[in-house]
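Apart from one protein chain that is not included, each protein chain of the complex appears where it belongs.
For reference, chains read A, B and C in written order, and residue numbers begin at 1 within each chain.
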Amino acid sequence: MEVVSQLLQPEPSEGLMSTPLRIAILHGAGYVGGELIRLLLTHPYCTLTAVTSRTFAGQPLWRAHPTLRGQTDLTFVEEAALTLSELDAVLIAAEHGQGARTVQRLLENGYQGLIIDLSADFRFRDAARYPEWFGFDHPAPELLGRFVYGLPEVYAPYAPGTRLLANPGCFATGLALALWPLRHPLRERTVAVTALTGASGSGTRPKATTHFPERDGNVRAYKVLTHQHLPEVQQVVGPYLHIAFVPVSGPWTRGIWGTVHVTLPAGITTRDVSEWYEAAYGEAPFVRLWPDQLPELRYAVHTPFCDLGWVVRHHHLVVGFALDNLLKGAASQAIQNLNLLLGLPQTAGLLPTPAAVDA
Amino acid sequence: MEVVSQLLQPEPSEGLMSTPLRIAILHGAGYVGGELIRLLLTHPYCTLTAVTSRTFAGQPLWRAHPTLRGQTDLTFVEEAALTLSELDAVLIAAEHGQGARTVQRLLENGYQGLIIDLSADFRFRDAARYPEWFGFDHPAPELLGRFVYGLPEVYAPYAPGTRLLANPGCFATGLALALWPLRHPLRERTVAVTALTGASGSGTRPKATTHFPERDGNVRAYKVLTHQHLPEVQQVVGPYLHIAFVPVSGPWTRGIWGTVHVTLPAGITTRDVSEWYEAAYGEAPFVRLWPDQLPELRYAVHTPFCDLGWVVRHHHLVVGFALDNLLKGAASQAIQNLNLLLGLPQTAGLLPTPAAVDA
Amino acid sequence: MEVVSQLLQPEPSEGLMSTPLRIAILHGAGYVGGELIRLLLTHPYCTLTAVTSRTFAGQPLWRAHPTLRGQTDLTFVEEAALTLSELDAVLIAAEHGQGARTVQRLLENGYQGLIIDLSADFRFRDAARYPEWFGFDHPAPELLGRFVYGLPEVYAPYAPGTRLLANPGCFATGLALALWPLRHPLRERTVAVTALTGASGSGTRPKATTHFPERDGNVRAYKVLTHQHLPEVQQVVGPYLHIAFVPVSGPWTRGIWGTVHVTLPAGITTRDVSEWYEAAYGEAPFVRLWPDQLPELRYAVHTPFCDLGWVVRHHHLVVGFALDNLLKGAASQAIQNLNLLLGLPQTAGLLPTPAAVDA
Partner (left out) sequence: MEVVSQLLQPEPSEGLMSTPLRIAILHGAGYVGGELIRLLLTHPYCTLTAVTSRTFAGQPLWRAHPTLRGQTDLTFVEEAALTLSELDAVLIAAEHGQGARTVQRLLENGYQGLIIDLSADFRFRDAARYPEWFGFDHPAPELLGRFVYGLPEVYAPYAPGTRLLANPGCFATGLALALWPLRHPLRERTVAVTALTGASGSGTRPKATTHFPERDGNVRAYKVLTHQHLPEVQQVVGPYLHIAFVPVSGPWTRGIWGTVHVTLPAGITTRDVSEWYEAAYGEAPFVRLWPDQLPELRYAVHTPFCDLGWVVRHHHLVVGFALDNLLKGAASQAIQNLNLLLGLPQTAGLLPTPAAVDA
């Protein structure tokens, strides 16, 4: 064996990589922001050029995300310090309500690039949904029609020229992917969903339901049959299915795991169900199918996948879904959307690339 | 204030307490055995006189249950060392299959007292269930008809003279209590159950599914739609409900938490559902009702209660149940049954007694 | 076997139990308050007559402590609603600073019974300690001299007539019990302590360090070498040992576990160390000794014990300690002190009583 000490840093191949795309993350001090930063630091075609945070402006990224210390020298900046004309895309990881105001500011300031908003603020076409489900009037209803709902497995490829995209909610992603293949074959049926989420879904702000002594070893349902991701899912699967959704807090940090129960019409077999899911997701790189079993949460956590599995017995179908709420439920789905909007390989920066040479 | 230094140990009142009942625990080195010991050590009418274990015979109880060190001087004995004629009751905390053989030995040796078996071995009247659901032929089918199924909220008071009682399974207890009030009003409907259990339900023997790195932060379904507690529940609620049951492993040690979904007939309101549950359990000391909400797991753990709650929206009913798998799902329910069979107050040793004098 | 259906509730034996002692818990809505309530509800000589809480006044105890639902019908009251003359003892489970003001109010209102204060406010004889270690001037320095420091294994029996007692801190209890037997043999040596505590030690108020995503799977030191329990321990073991103390947050809810390292003088063996601990605690019902090993946390949790163990190798001694921060570190130690001050058996309500009759 010869030691290849002459090897150097790989240089970008001519042309393509001479201008990596320039990305900024707005409101990047939360958990989703941290994942977006991590993913963009190793993205092969993108450069993270700025991250904003009012609280941490002027401080290194690792003050909010100590894990990143030693991995980047970037510091947080104020939003006003961005040079918008130099950005190809911005990802907004704000809380609900803040997303819309941030988009407004960007557009008012003449920003021309892509916007991927990870808040709930542009997920609905109908402004009336906001007071009903979120308790506030939408600050920018005139923008709702300009946003695309970014569930790639259902809506991609996006129309050429799409600039504004609303990234789906975490529960909504799992639920919509689990239900989408069922909407026609099980039309008019009731699907009964119980789904549990980890504490990182609640954000970085401490509250009673994420207080360790209250969460540890505990299981707690909330917003039973009234969760705000319900209309989001209903918007995807249309009026075909009646969805009863029980969201639940579980004693872990990352990941969503749920079951869907539905009665099958006579004559439907496991094979039929498998065909429905294969037809819907056979080519989708971020949906993994587990026929005849329900997926385990652990295998989806820290990955960009949504795992789907199903079991049929007599006339009953159970579908299971599992995903990382911060990744396929937020950050990696945003990167997947970014890749799609930029014309990059959908998996860039999210999955290993086959080695260039592998005889 | 006068310091009451003259106070002594309370002496038993005349007559009643001069002969506390003598209880033995068989196969008492597991988790359920530990809880039975703990409960009997403070039971006001019972004395724990012996605990058997082949593995630990000759060693103090605290070798298997270090928590108990300093709380009792008992040592484990071999089953053969018991003086059966001196025992008022035995509680058998054996694994499935071992329970039946232990009962056989006791009866063959002329034991005349009560037997409460916590294994699955006498929960079914029909011996055919054992090969189908447990994978072995029942070793003592002739005894099946002599056992009473001990779900007190449904079957108590037990017939006078009842000596042999099969304590229900942990999942079965929660599920049967949740479904029992629905069996008539929702006759012929499908109830869709997803229920999660902690790792102590798997017993003390390490295995892959309880290996910490595999269980921590994980959720995993198993025996989907085919769990052995299903026929047990079906035996309770009869043919009226079609039960689809997904049992799930959760990342905690103690407690079962589940949801039941069912479509309601037109016109049924929350008030109706509340009446069904009130009628069934209004007087039951170990069932706590939480109308218009689902119970939290944490509040049931380390208690002898099964918590039941429900939410109705449109035509959909969700019922939630929560219990400690080692207590209401095993040990405290066995003590409750013991109390009932002995004619003691049902809550003796399980709930605080109102103070004797409280002006 | 004859079913003893004629058995009734045990009646108190004549004289002694005709007047159970009347106890109130002040500021009883926190975690320690919950444990005090639970312990007093089954105390054989005491009746819990009132629990105060400003937040929960007028609501049943189970609003703050849902686990207690079905176990007591008491409701929280305002402190002003107490009839002080009817109380034999009050236990104060207030936050630091509030304890002193509560004691002041009680004494000003002519309260004549026992007071056990679980806050830090009366643990030091020297008022100067408060600004230095707690950041505030003591509100009632004149009372400091009247309080006894209630570490029973060191200071009991208390002087006859003792009415005011300061219950030790949780870390301080474990550390003081571990160090007390070493103070003379290892005089002038440095003892190096690293001790970890669960999240319930931080109280019920959510904060960043108890936010589930931050605590789960994490270990974090705080107040390194400067924790406020340090002077408390130093006050017990005197000037004999130099204590270096690193307190640490661990990812669990209940329990303190720590190690003490110290270099031994030549010639000291395990046997010597065992003798020191046996001499100090051989008769103490709530200290369990584990020679030649360090105790496991799990066995102390949910018990009123402090476990101590030790290992000697060459010239090095490691002592381990484990206790439940809410019990021996707070509530059960308060009951132990209550028993001692009232002249009751020290273990009443905390350990199983040997059965009255056990032939």
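Heads up, the rule we're going with is that a contact is a pair of C-beta atoms (placed from the backbone, for glycine too) under 8 Å apart; a residue touches a chain by one contact, two chains touch by 3 or more.
In this text, all values refer to a predicted model and were calculated from it rather than measured experimentally.
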Exercise for review: Could you tell which one of C:Leu297, C:Leu327 or C:Ala348 touches the chain left off the display?
Suggested key: C:Leu297
Check your understanding: Of the residues listed, B:Thr102, B:Thr190 or B:Thr210, which one is in contact with the missing chain?
Key -> B:Thr210
Practice item. With the full complex in mind, choose from A:Ala140, A:Ile268 or A:Leu342 the residue touching the hidden chain. Key: A:Leu342
Review point. Which positions on subunit C touch the chain that was left off?
Key: 190, 192, 194, 196, 198, 214, 216-221, 224-226, 244, 246, 248, 250-255, 257, 259, 261, 263, 293-294, 296-298, 301, 311, 313, 316, 318, 320, 322
Revision key, fill the gap. Where subunit A meets the left-out chain, the residues are 1, 3-13, 16-21, 41-42, 44-45, 47, 49, 66-67, 69-72, 88-89, 112-114, 160-161, 163, 285-286, 288, 296, 298-300, 302-303, 305, 341-345, 351-353, 355-358
Study note, to complete from the structure: subunit B positions in touch with the non-displayed chain are 31, 198-200, 204-208, 210-213, 215-217, 251-253
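Keep this in mind: only the chains that are shown with their structure count from here on.
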Review point. What is the chain whose Cα centre is as far as it gets from that of subunit B?
Key: A
Point to revise | Chain centre separation in whole Å, for subunit B relative to subunit A (CA means) | key: 42
Exercise for review: Find the geometric centre of each of subunit A and subunit C from their Cα atoms only, then give the gap between the two centres in Å, rounded to an integer.
Suggested key: 47
Revision key, fill the gap. Multi-chain touching residues of subunit C, meaning two or more other chains, are none
